[in-house]
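Just one protein chain is left out here, and the rest sit where they should.
Moving on to subunit A:
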Amino acid sequence: MLYRKTRGFRLFMVFNFCILTLVMLAIGFPFLHLLAVSFSESAAILGGKVTVYPIGFTIDAYLRIFDHPSIMQGFKNSLIQTVLGTSISLFMTTICAYPLSKKFLKGRKAFILIIMFTMFFSGGLIPTYLVVKSIGLIDTIWAVVLPFCITPYYLLLMMTFFQGIPESLEEAAMVDGLNPLQILFKIVIPLSKPVMAAITMFLMVYYWNNWFNSMIYLNSSKMHPVMMIVRNIVAGADLASMGSGIGQNDINTLSSASLKSAVIMVTMIPVLIVFPFAQKHFAKGVMLGAVKG
């Protein structure tokens, strides 16, 4: 696996470097631009002068966000929703996927078909609301984490992964006297870390970003997650100035662009913190699959 330092190889490396730099810039620029806008003053933003560094440095946008009466409560609620929702989802998906991965299960195909059916057809918003309401979940955190805890796509993903685990491994465990539940927790799950990590990551991002369910099912504002507040600031910044006859005397020093950027920055940070840790497992997962072929 030694590369000779030929001219062709060096040329290849130069191209490689250039193209990867371009890719990195394409990904990095919007991020830097948002960061710069969030710290710039309104006149410079509207003048189109801001590119990748702030002009007329100000932290007004951030002050305005943390001035929001319920932003801290929102972060707390989001954290609770994310942790609780991800745990429940992961647990439910696992115990649902494992039996379905066993070919000898009677009616397996029918179950899978029914589950797949929900990927393409849903009951609609109002009927779903009525179901959630009649179970008495409205305005409790369970309305946000229970009804959507099994996503068919992740279920199928996990099921396929479980099917890839050699049957003889489980048979061996059975010979050693483990019952099916023990096999699941002691043998199968430890072997499925890559898929678990990937799905956990997806779920976390889903629960962190999801404001819609909270908007529909949670009434008391003290339970609202931070993304709902963000949604209001980002979408509302435009509406507020136009909707009311009074208009918006408010954005006197603050451009709505900088406010939006600041909000996006603030809410992106938690996901950015978690991602590097999960990424390790992603890479592993890809390799595992590759070797197995």
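Heads up, the rule we're going with is that a contact is a pair of C-beta atoms (placed from the backbone, for glycine too) under 8 Å apart; a residue touches a chain by one contact, two chains touch by 3 or more; residues count from 1.
Here is the rule we go by: contacts and distances are computed from a predicted model.
The listed choices are "Alkaline shock response membrane anchor protein AmaP", "Glycolate oxidase iron-sulfur subunit", "Ion-translocating oxidoreductase complex subunit G" or "Extracellular solute-binding protein"; the UniProt protein name belonging to the chain that is not shown reads "Extracellular solute-binding protein".
Check A:189, A:205 or A:271 against the missing chain and you find that the one touching it is A:189. Annotation: of A:35, A:79 or A:138, A:138 touches the absent chain (contact as defined above). In the complete complex, the residue from A:15, A:91 or A:275 that touches the missing chain is A:91.
Contacts to the hidden chain, counted on subunit A, fall at residues 42-43, 46-48, 68-70, 84, 87-88, 91, 125-126, 129-130, 133, 136-142, 185-186, 189-190, 211-212, 215-216, 219-221, 224, 228-229, 231-233, 235-252, 255-257.
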